[in-house]
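Read through the structure below, which is laid out as structure tokens, and then see the notes.
A protein chain is absent from this complex, but the other protein chains hold their places.
Now for subunit A:
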Amino acid sequence: MISLVRYLAADVLRGQRYLAPLLVFLGVMGMLFGGDAGEPLEAYSGSSALLYPVAAWMAVVVATSEDVVRREITVVTAGGWSRVLTAAALVSVLFAVAMALLAAVWPVVTNPHPYTAGQFFVGLGAHTGCALLGVGVGLMFARPVFDSTGRTVLAVFSVVVLTYPLGRVTPLGWVLDALGHNEVSLSLLWAGVAGAVLVAAAVLVGVRRA
């Protein structure tokens, strides 16, 4: 599995499609934390909200980095769809966690308000939860669940856009609500659990559809 993860990660990095979501992420992070971003946890809410669609976008990039034919060779080489889709999910989660870590560290360096270690780890957990939700949404509608790129983009965009107005109905809403009120809440943990379950479900749906 480690060899497969290394191969898929190397393939993503060899391509340049990962640059678009990464640059959007870095650009918006720069704008969010260009000045005083507010209280420590409150400051994390903007970057958590940002990480959700960026992680979904990155997951689609990872899932579709290999074209259909090369993915088939990889499936035969690895011994089945379940191994390849699990590895693709792990690569997506690795990219997402790296961005979550960056997003958690960024305001600690730039925000004039001092951060405690506890606040940093709450922020890291919140970002990781949002990133996992994004990865789950991205994988749920990417190949092999939806074969066409157009349908994937439309479905992921629709779900991401519809998530925000639903507020506390969704796990993302739990995170943004807690951070927005500068509170530490168990809902942050549950959002992470929901994200992990969504990623696992996306892998299972992919294996069934393949």
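What we mean here is this: a contact is a pair of C-beta atoms (placed from the backbone, for glycine too) under 8 Å apart; a residue touches a chain by one contact, two chains touch by 3 or more; residues count from 1.
Definition applied: contacts and distances are computed from a predicted model.
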item	value
Name of the absent chain as recorded in UniProt (options "Pyruvate dehydrogenase E1 component subunit alpha", "Sulfate adenylyltransferase subunit 2", "ABC transporter" or "Stage IV sporulation protein YqfD")	"ABC transporter"
From A:35, A:80 or A:118, residue that would touch the chain that is not displayed	A:80
Candidate in contact with the missing chain, chosen from A:10, A:154 or A:189	A:10
Subunit A, residues in touch with the chain not shown (by the definition above)	3-4, 6-7, 10-11, 14-15, 67, 69-70, 72-80, 210
